[in-house]
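Take a look at the structure below.
Only one protein chain is missing; all other protein chains are in place.
Chains here go by letter, A, B and C, matching the order in which they are written, and residues are numbered from 1 within each.
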Amino acid sequence: MTGYAYTILIPMIPLVMFLVTGLLGMKWKPIVSGLLGTIGMGTSWVLSLITAGSYFFGGHHAEGFQTIIPFETTWLRFTETLHINIGVLLDPISVMMLVVITTISFMVHLYSLGYMKGEKGFARFYAFLSLFTFSMLGLVIATNIFQMYIFWELVGVSSFLLIGFYYTKPSAVAASKKAFIVTRFADLGFLIGILILSFVTGTFDFGKLTEPGTAIFGSAASMSFMGISALTWAMTLIFIGGAGKSAMFPLHIWLPDAMEGPTPVSALIHAATMVVAGVFLVARMFPVIHFQAPDAQEIIGYVGGFTSLFAAVIAITQYDIKRVLAFSTLSQLGYMMLALGVSGYGGEEGLGYMASMFHLFTHAMFKALLFLGAGSIIHAVHSNYMYDMGGLRKYLPITHITFLIACLTIAGVPPLSGFFSKDEILVAALHHNKLLFAVEFLVAGLTAFYMFRLYFSVFWGKDRHYHHTPHESPLTMSIPLMFLAVASVFAGFLPFHHLVTSDKMGFDTEMHMAVAAPSVLIGLFGIAMAWILYKKESAVPEKLAQRWGILYTATYNKFYFDEIYLFVTKKIIFNYISRPIAWFDRHIIDGFMVGIGLVTEKIAYQIKGMQSGQLQHYAFMFVAGTLALALSLVYFLM
Amino acid sequence: MNVFLFYLFSGIILICSLLTITTRKILRAAVYLLCVLLATAGLYFMLNYQFMAAVQLTLYAGGIVVLIIFSILLTSHISHRFKHPDLVKLIMGVSTAVVGAGLVIATLLSHSFQAGSAPELPVDMTVIGTQLLSTEKNGYVLPFELISILLLAAMIAAIVIAKKDKNKNSEI
Amino acid sequence: MNILTSLVVIPILTIIAILFTKGLKGARLVSAIGMGVQLLVTAVLLFSYLGLRKAGVTDEMVFTADYTWFKSLNIHYFIGVDGIAVAMLCLTSIVVFAGIFASWEMEYLSREFFISLILLATGVYGFFISLDLFTMFLFYELAVIPMYLLIGVWGSGPKESSAMKLTLMLMGGSALLMVGIFGIYYNSAPDGGPLTFNILEIAKIQMPVEAQRFFFPFTFVGFGILGALFPFHTWSPDGHASAPTAVSMLHAGVLMKLGGYGCFRVAMFLMPEAAQEMAWIFIILTTISVVYGAFGAIWQTDLKFINAYSSVSHCGLVIFALLMMNETGMDGAILQMISHGLMTALFFALIGMIYGRTHTRDVTKMGGLMKVIPFLAVVYMIAGFASLGLPGLSGFVAEMTVFVGAFQHQDMFHRVVTVVVASSIVITAVYILRVVGMILLGPIKDSHHEHLEDAKWFEKLSTVTLVLAVAAIGIAPLWLSDTIISSLKPIVERLAMAIPF
Partner (left out) sequence: MIQGIPLEHFLIVSTIMFFIGVCGFIIRRNLITMLMAIELILNSVNINFVVFNRYLYPDQLQGHFFSLFIVGIAAAEASVAIALIINIYRKLQNIDVENVNELRF
């Protein structure tokens, strides 16, 4: 048990790196910060791998995996039972997440050495990366839901800082603001969910909450608010928090804009790690959701399914390659949520849970690869747009190959990793909900189509007019590409069903040919369509777009969700709430206060008139007053 | 005879008082005031306070009225006739006077005074002089001294105030 | 000499010393030394307090001293502190210390400025150590009155009218308060015996319920006005906008806390039954305060106005949490007072510094300052993050304690308003990020702003002190929270014993 004490170092190293590079970074040459950060991250990575190795493979697990808490301390005490602890919790999903985060983060650190070279604020970039990694690691190893919330917020802020890295660009500033506020809104749901949960159960602790058959919900069933049970409320609200971070519909609007950040950031935060925090959260709370709030689980499944379809459709029409990838990320996150939504608990029933985690893992690898590849392309041609690209396979061979591998993986071509994980999600969906299965099946085809649309139009087709001949990226950038490509290829062979399961006990699965074969076929069909339409320059896509007219425009404009949100925030909140309140405050409330003063002044002015300077008036007043007093004394008081 | 004289003096006092404040020529007002004061002195004589009456004649009638007449001569034209007073002021003044007088008279009539039965103290100059400068019981040396200081102060004040300023432009 | 008395004596000595100085240099040096010593004394006080508690001293108040100074009315100079007062004293010392450095270049009538500023601080120190209602009120007035001069003489904009408004509204509060205090005094011995102003003595007896019902609103609203309770908050935007930097810092940072502190130490502690009965009215008012202040801040364009409305929102949260009347909620309230005190002082310091450079406080006229004055910009961002409740900074700790505490309440009404209040964290994020986005990020809007000078050493000292305090509470809140909770016990118990009638 105590053998894992070193795991505390995994998040602490990035924290130290953040403080060091953040405070001293300006004094050094930029590259020193970069190297320090990278080395620190490498150390964390190695430690994570050691942890994973000894946790998963270092012992006998017939009884299932133990939850280990090597370190825990009270951070803030609310009441005797309710306190926020800060600690390290190791169980299969957190260990898996440790590996994912440190791997991707390390790759991104390495990659950025080349990509960000010469940028202003290089040291700042590394400081923020370290901060983000620290927060993300703290999030996944949280021992209680409040620790998770703490790091959840920190992750949000680091994301804000990194999206707004190019802070002189108004679009980047706007995007960072949007990301923060949208997720903040979702976090409010999360917070209220936590409050309800803690009120009902009297604890924040994951151990107590997720223990199967626990008694802490005993009194909870009877509590309800507006006809819905307290726990359903709590879980739905917590899911809203997760949906905000994971950009589920309708809180997805921040993610495409977040692509304003530097590309490595998109790879790290907005593809591989932070956006899966929502999925992770749902997975973490899974026993509670599944047993106590089945309605909430339904919601999760449907939201996930809808998001994946919705995003896949939009992805088809986008031209900014990073946005295509962003919508693809949305779509894949939808997959993961859906898998959790349709999962049962324990053994085979928990296939969805396992599949979700599995897909999270493989998706992290291949999506990071895609983004880093896209970064490499952007680095070469200095544009984000597909119509500025074409025929790049000659100039960027390594990028080309790795990108192709990633595309094949996401399209679910066997035996690449994406095939396995997606297949299991489909199986789980088929067992629980036919409708969602159909949706996912369709999305699988769409995914293959839009990815290959991207692939063909970038790497094939005619050369464009480039400012200078595109050239392959430096070694620091291509090594991560290659590593991730290898990971994408082989990750599928990891025995996830023995390692990461809902009840921490391994189970056996087999290939479901009935599902696998059609899904591969539809993937291939998608690829073929893309090949026909985009392999060579042709007018067909244009024509298709014109034929679908309105629908195309709507899709291209992401179904106008941004505009709706803008309307709500700018028009309603600013003009119809905030402005009237400001006015009300200035004129009514303050007016009232000032009015008291004015009335006093008016009265004083009136009274002043009596002080006329006319001696005889005073005399009259004096005598009349005396007489009045005398009268009243003589006739009324005596 | 006494009774007749009393009502005579009272009549003079009341009528002349009224004329003092109603006449529109200021010098006449001063003369009416003099009449009032003289009649008052007459009342003092009747009450057997000769010293008091003498003081009244010399100080009041002789001193103050003369002072007033001098100041009238300094500040007004003899033939100057006042305007009629404002109606508002007239109402104010008359109403207070009537109400006040009514109130006071009603009060004093409803009150019965117990006439003192003690023997009358002869009021001659010796008694007055002794009492005025005595520190014993019934001695008034302290007010006497105060009055003398007050008079001195008033005299100096009057001189200072009325003195012509050397710098003619400067204000009071 | 009693260590608490020295907290009042040192500022007075400093004032006397300033009288013998000449010009700005001497005055600021003496003030800095005086307030530095004060900071040290406060630190000593803190550690000796913690030492005493560790040693097992369980008195409600420690370091007490008692001198009678007005015998016939039984007025005492009775002082003593518990954990809450110690925490508030630390806050005061830090903010005053930072405030001195923030006004390091106050050229105009500098001696008089520092004298008034320290006089104000004296009042605040005295207020926090007093356990005698009358002495407390005396110090309270001492703190409020220099404010008029400080704003009226050294302010900017429509300073006279702002100073007038602020002082009159606070004096209005004082008037209510005085009624309340005398009401308590004359009911302090319901079964005969000498009347007393002693808070601890009054806490032992049960005031007649009718009297409580009558005097509780006076006392609570009286203190509430200083704590920017809706709808008596309008002095805050004008006052802050016109006040010079250090005064805004002290006022928002410390003086507004007098209100919250008084609310529970006097109003709720001494009249628990009435507090229980009337809490709901004030809960509604504070809920409005919180949400309304936050929305109000969104629309403003003057940096100080934004911050003033934000203060309304945050101080509303303080009183809201106090009214929850459970340990966690009140703990949160006090944490929020300290946290808000520090970060709003930081905000006002920064606004003053930015204004000193750009000569405008209009957010629409600034932009891209991050590039020109990175130090100030980064600190501003930290302050912003603290304000919107970023974990690791004090705001988060305070807000979470408030929300958790409030939500533990058994009553549904309390939980629903908690949710409403919690929504302010989103609105806060909106207005903070709006400002940060407008003035710090983006391109530079005004070409005059391209060559501004970054923070000077004293500005760095001032801001870094506050940032360190904010971060220290944010990273390790446990000791502070525990200290506060242990001191809250008697108050909470007394409130819990009071049966609503």
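To be clear about the criterion, contacts are C-beta pairs under 8 Å (C-beta built on N, C-alpha and C of every residue); 3 or more make two chains touch, one makes a residue touch a chain.
Just so we're clear, the structure is a prediction, and the values are computed from it rather than from any experiment.
Colleague: With touch defined as in the header, list the contact partners of the absent chain among those displayed.
Modeller: A, B
Colleague: Take the complete complex as the reference. Which residues in chain A touch the chain that isn't displayed?
Modeller: Touching the chain left out of view, chain A contributes residues 608, 611-616, 619-620, 623.
Colleague: Considering the whole complex, not just the chains shown, which residues of chain B touch the missing one?
Modeller: Looking at chain B, the ones touching the missing chain are residues 2-3, 6, 10, 13-14, 17-18, 20-21, 26, 29-30, 33, 36-37, 40, 43-44, 46-49, 52, 55-56, 59-60, 63-64, 67-68, 70-72, 74-76, 82-83, 85-86, 89-90, 92-94, 96-98, 100-101, 104-105, 108-109, 113-116, 118-121, 123, 127-128, 131-132, 138, 140, 143-144, 147, 150-151, 153-155, 157-159, 161-162, 164, 171-172.
In the analysis below, only the chains that are shown with their structure count from here on.
Colleague: Graph shape for the chains shown, where an edge means the two chains touch. Line, ring, star, complete, or other?
Modeller: Chain contacts: open path, no cycle.
Colleague: Looking at C-alpha means, what's the farthest chain from chain C?
Modeller: That would be chain B.
Colleague: Taking all protein C-alpha atoms shown, work out their mean, then name the chain whose own C-alpha mean is nearest to it.
Modeller: C
Colleague: Between chain A and chain B, what's the gap in Å when you average each chain's C-alpha atoms?
Modeller: 102
Colleague: Roughly how many whole angstrom separate the Cα centroids of chain B and chain C?
Modeller: 69
Colleague: I'd like the Å distance between the centres of chain A and chain C, where a centre is the mean of that chain's Cα atoms.
Modeller: Computed from C-alpha means, the inter-chain centre distance equals 37 Å.
Colleague: Could you list which residues of chain B touch at least two other chains?
Modeller: Within chain B, no residue touches at least two other chains.
Colleague: Could you pull out which chain A residues touch chain B in their complex?
Modeller: Against chain B, the touching part of chain A is residues 616, 620, 623-624, 627, 630-631, 634.
Colleague: Which residues of chain C touch chain A in their complex?
Modeller: 165, 168-169, 230-235, 237-238, 292, 295-296, 298-300, 327-328, 331, 368, 370-371, 385, 388-392, 396-397, 400-401, 403-405, 407-408, 412, 415, 418-419, 422-423, 425-426, 429-430, 433-434, 437, 440-443, 477-478, 481-482, 485
Colleague: Mind pulling up the chain A residues that touch chain C in the complex?
Modeller: Residues 74-79, 82, 84, 146, 149-151, 153-154, 157, 160, 164, 167-170, 173-174, 177, 180-181, 184-185, 187-188, 191-192, 195-196, 198-199, 225, 569, 573-574, 577-579, 581-582, 585, 589-590, 592-594, 597 of chain A touch chain C in their complex.
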